[in-house]
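Every protein chain but one is kept in place in this view of the complex.
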Amino acid sequence: MQRKVRDNKAWFLVLPVFILVAFSAIVPIMTVVNYSVQDIFDQNTAYFVGAEWYREMLRNPALLDSLGRQFFFSFSVLAIEVPLGIAIALVMPTKGRMAAVSLILVAIPLLIPWNVVGTIWQIFSRADIGLFGYAVNALGIDYNYTSDPTAAWLTVLLMDVWHWTPLIALLCYSGLRAIPEAFYQAARIDRASKWAIFRHIQLPRLKSVLVIGVLLRFMDSFMIYTEPFVLTGGGPGNSTTFLSQALTQMAIGQFDIGPAAAFSLIYYLIVLLVCYAFFTAINQLDKAK
Amino acid sequence: MNWMAWTGVTATFFSVIGCILIFMTILEIKSPTLEKKGFLPIATTRGDKLFISLISAAYIHLGFLALVDTVLWVALCISILWSAVVFRWG
Partner (left out) sequence: MDYSMRKKLGLALYIVFLFIPIYWLVIMSFKGTEEILGGLTLWPHDFTFDNYHTIFTDSTWYMGYVNSMIYVSMNMAITLVVALPAAYAFSRYRFIGDTHLFFWLLSNRMAPPAVFLLPFFQLYSSVGLFDTHIAVALAHCLFTVPLAVWILEGFMSGVPREVDETAYIDGYSFPKFFLRIFLPMIRSGIGVTAFFCFMFSWVELLFARTLTSVDAKPIAAIMTRTVGAAGIDWGLLAAAGVLTIIPGVLVIWFVRNHVAKGFALGRV
């Protein structure tokens, strides 16, 4: 880590970024805060209700349910994607043509627009026209994600694993590349087992990229919207109605902007707290280096 | 600006936040902060303490709304006390 010079003139270099992001960030969040304390009927008719929406939202069992479902989904996603991503990163070739080719192949799901990801899985897992749905049914398992809540939830989970494991794999791959060859040579001299190398050399070095990966995946899976919306539309029942979708229904479908705004701010605070913890952890790791 | 649906309360809220930020910036130019380790698990600067105070204030208020039926002045007082503790010993 190089020593940085203390100079407040550096603000001039950051100013364009600050203005650009502030334009799209500050006004909308202020507006959402304003919405959250009012009962809004139309552009010109709104009543101040104070913290009433917050109180109502925090005691609304349906929303707390969807919050719980959201946490469960995010943890399931992380529990599958992180180990799988590390495993893929470990088996990816490190040198030569194959390294570039496998990088590209693994990255492809990340480059597909999110609604197309939903479309791909819709086409792939429908029991009538999809290869996956057809194959599972042919194995004798009754599978139809449009009518069975468990199947729908599992399909969304599988889709997310398919879509986002490559991100963890690529991050870990870059972390592994940063380990100097000398570490492996030392391990070979000590006749360390594969597991010992992983446990004592590779895993510690992966810590900082893993924190970033977990952070990104937590944030994104916590606000997942487009893919399940295309795939299942939130159903059957409420089984795949994630938080973002519940909020959208409230804000746009029923035009209950006030409560929706109050709940999105609660939700923003949750994500903010988790991310602050992760961000502090990253900084501590950087300092420890 | 009609569509932003301003109310007196939120306008005051954002002005107070803005003033605190300006005040902190001036203070920082006058006397740069030092990282100190207090009872919080990490070493913090003045800015970190401000952020921790604000976010805990938000959670204290939400906790009051969810669990107790009293007016929010109590939550506000607790938040201010807590911030004072964080700034003094954090």
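When the chains are written out, they are named A and B in that same order, and each has its own residue count from 1.
The criterion applied here is as follows: contacts are C-beta pairs under 8 Å (C-beta built on N, C-alpha and C of every residue); 3 or more make two chains touch, one makes a residue touch a chain.
Please read these numbers as outputs of a predicted model, since none were measured by experiment.
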Check: Given the contact definition stated above, which residue among A:Met92, A:Ala151 or A:Ile168 touches the chain not shown here?
Finding: A:Met92
Next item on the list: With the full complex in mind, choose from A:Ala62, A:Ile112 or A:Ala186 the residue touching the hidden chain.
Entry: A:Ile112
Next item on the list: Can you list, in ascending order, the chain B residues touching the missing chain?
Entry: 3-4, 25, 28-29, 47, 51
Next item on the list: For the chain that got dropped from the picture, name the residues of chain A it touches.
Entry: 2, 4-11, 13-14, 16-18, 20-21, 23-25, 27-29, 31-32, 35, 87-88, 90-93, 99-100, 102-116, 119-121, 123-124, 128-132, 134, 162, 166, 170-171, 173-175, 177-178, 194, 219, 223, 225-226, 243-245, 247-248, 251-252, 257, 260-261, 264, 267-268, 271-272, 275-276, 279, 283
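Just so it is clear, only the chains that are shown with their structure count from here on.
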Next item on the list: Could you please state the distance in Å, as a whole number, between where the Cα atoms of chain A are centred and where those of chain B are centred?
Entry: 28
Next item on the list: Sort out for me which residues of chain B touch chain A in the complex.
Entry: 2-7, 9-10, 13-14, 29, 42, 51, 55, 58-59, 61-62, 65-66, 72
Note to self: Taking the touch rule as given, give the residues of chain A at its contact with chain B in the complex, in rising order.
What the structure shows: 8, 27, 30-31, 33-35, 37-38, 40, 43-44, 46, 48, 50-51, 54-55, 58-59, 266, 269, 272-273, 276, 280, 284
